[in-house]
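All protein chains of the complex are present and in place, except for one that has been dropped.
Order of writing sets the chain letters: A, B and C. Residues in each chain are counted from 1.
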Amino acid sequence: MAKRVLVLLGTKKGVFILDSDESRHAWSLAGPFCETWPIQHAIGEPVTGAIYAGGGSEWFGPAVWKSNDLGRTWTHSRAGLAYEAGEVPVKTVWSLAARGDALYVGVEPAGLFRSDDAGETFTHLDGLQKHPTRAEWNPGGAGLILHSLVIDRADTRKIWVGISAAGVFHSADGGATWEPRNRGTRSDFMPEGQRYPEFGQCVHCVVQAANSERLYQQNHCGMYSSDDGGRSWNSIEAGLPSSFGFPAAIHPRDPDTLYLLPLNGDIKGRYMPDAKAAVWRTRDGGASWQALRNGLPQESAFFGVLRQALATDTLDQAGVYFGTSSGSVYASRDEGETWGCIAQHLPMISSVETLVLDEAARGGA
Amino acid sequence: MAKRVLVLLGTKKGVFILDSDESRHAWSLAGPFCETWPIQHAIGEPVTGAIYAGGGSEWFGPAVWKSNDLGRTWTHSRAGLAYEAGEVPVKTVWSLAARGDALYVGVEPAGLFRSDDAGETFTHLDGLQKHPTRAEWNPGGAGLILHSLVIDRADTRKIWVGISAAGVFHSADGGATWEPRNRGTRSDFMPEGQRYPEFGQCVHCVVQAANSERLYQQNHCGMYSSDDGGRSWNSIEAGLPSSFGFPAAIHPRDPDTLYLLPLNGDIKGRYMPDAKAAVWRTRDGGASWQALRNGLPQESAFFGVLRQALATDTLDQAGVYFGTSSGSVYASRDEGETWGCIAQHLPMISSVETLVLDEAARGGA
Amino acid sequence: MTGAAGNIDVRLSPLLLRLFPDAEPRLDIAADNVCALIDALDARWPGMGDCIRDSSPAVRRHVSIFVDGRRATLDTKLPPGTDVFILTAISGG
Partner (left out) sequence: MTGAAGNIDVRLSPLLLRLFPDAEPRLDIAADNVCALIDALDARWPGMGDCIRDSSPAVRRHVSIFVDGRRATLDTKLPPGTDVFILTAISGG
């Protein structure tokens, strides 16, 4: 059956949706949705076709928005999406992951919630709050944020989260108990002799490889992979122009293929290296890297790309998409070989995700 | 003598400078300067040729940067740019105004400093801190910010400041004493019956007309002019697509000509009305308005323009320039009739100012 | 428009109305204090309570509740006939 591709954009001012047929040549733009709230993450659930968006209003606090008709109409809920009275209140939703009607929600200050009714009501999985190291977690410059959420494909009790700046934590029991999984990742911002702590790393993005249990991690200080569920991490940054970047996106079928967007460095402005835009790809699990620049701006590219703003689709050949801090979206329909700008003049883009549907589903957005 | 035009951009990641001859057809871009600090305002002083930039590092606090060679080299100073011990510290510099070697600096939390040695050292003009209403000033959502700074052309002891959200204040004695100047401006965000207070208005931008003592004010709630130094304000918003916007820029010679960039409204996303970009111009002091769209994006323009990001130059015909929240700069060399994009892919633009020099000054940036 | 005996007269911010399109911009409601008022609003329009009040618990930082023209907290008493405005703060950018 013919496919339809939606690119879901979480932005500083609501959700936007780009929509194309499977040729991915022409895109229509709809939005802004979600009352122009700052949206950190918008995702699509491929089985139910639901679209979820999480963020936080500066007036009204956090909520999860939902559309069952591909963006045409939206509802919002915050039922149960709160800590106990007296705790620092939940400020905003940062990350979402869905499996059918189960929805996982990562928030700031760092915590994890779960919905079993497709985002109507939420339950706090309080294991992270009860972790013995919790009091020592460092909020870093941007706050204590649970921004990366990996639910194992085979066993949804197995969860990895990335928290800035506490590091990677793993639960084998659906969020009840957690352990730090940071061995081998650096903390260059600590004094010498304290740069490989048990926790406190500034993780930027964690993803799980396709058809595999392998994890990849873009960190504030380096790029890593792990073949043992995060118990140990190996540096795969050799060959990259910078060890600093935010997002990482996996190929939909090949566990050895990964896309990154390195920036020029932590303290040098955090834009494209040499102000020339490139996506970097490995085909061999990080042993070697190629710059993909064909069609991307090669001068004065002073934008950044945030941690959730790089994605692939599931077509063959895979599409690759990223959204910039300056509100442009670039897309490749050939696994990164060639690129084009498919939207511009948008608000700052926080997240990019794709939803591939059977053409019969056409009618929304 | 032939002229050279610099467009000074304050951005979230440093200062950038666009440079052209007087034809204003081709622009070269230099930057980022100022160690990619968040810069709220960058200005040029036309007599000395000095460029000043004010901002605040998230690590190191506020400073004023200065270049005496048109951007090639920079120094920074914060000597004296602090409140008394125990006060809430100065967070960032927001606005600058220069007259020869005198430099006025508006900061957050709202206060005013003055340098008499071209930005080497600063003295706090503490009249605003001592104002009897100070304790009641409302910081609003973005903080208590002195963002608008008008120094009278003829008499530098006469100063008007705009503070969010305390309103407009005037000093006739160089900053020693102040009085509120808000009569006639609305506060729609207050309960009915309290919408014309003595102070507490959410002023967005104050400018002084050319060759005149007239003031113009873009407010959160309306657009106003005053012919009595701000003692009373008259609404001039009829004919505009929205009463909400941030910047205002005067024509260099005609006191009746003013440029604005209205947004679609306070609670609707704060982007271009109908997502079509337009600068609005009056030629009759606000009695009527025309939309100037020729060459500006007319679809999906979901960007905003911040309060200091619209400027004119002093050539004949006057140039008009604005920078967007999505990092693009648009310019007109015919007083707004036609427009072109002269830079893109930049960080979020906070301020746009111009510096017109005699061609002999060429050599910097 | 003054309320029924014992009731208070509540007006809601346009931003809240955008979020809860079924809500009324102005309503009569019975509540002894601000906290009880928020509970009553939440009972009518589920979720509205958490939009106005956070789990501190406190009125959210950028929401203002004016009771007879003065800024109120959760404990502020609401005698019959009181005027209440629930407004959103101005905000930059």
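Just so we're on the same page, contacts are C-beta pairs under 8 Å (C-beta built on N, C-alpha and C of every residue); 3 or more make two chains touch, one makes a residue touch a chain.
Bear in mind the structure is a predicted one, so any value in this text is a computation, not a measurement.
Note that the absent chain touches A, B when the full complex is taken as a whole. Of the candidate positions A:Ser28, A:Thr75 or A:Gln194, contact with the hidden chain is made by A:Gln194. Remark: the omitted chain is touched by one listed residue; of A:His41, A:Arg114, A:Arg270 or A:His345 this is A:Arg270.
Chain A residues in contact with the hidden partner, per the touch definition given at the top, are 140-143, 145, 164-165, 189-194, 202, 220, 266-267, 270, 304, 306, 325. What chain B contributes to its contact with the hidden chain is residues 35, 57-61, 63, 76-79, 81-87, 89-90.
Keep in mind that, in the parts below, only the chains that are shown with their structure count from here on.
Separating the CA-averaged centres of chain B and chain C is a span of 36 Å.
Those residues of chain C in touch with two or more other chains are numbered 15, 18, 62, 88-89, 91.
For chain A, the set of residues touching two or more other chains reads 58.
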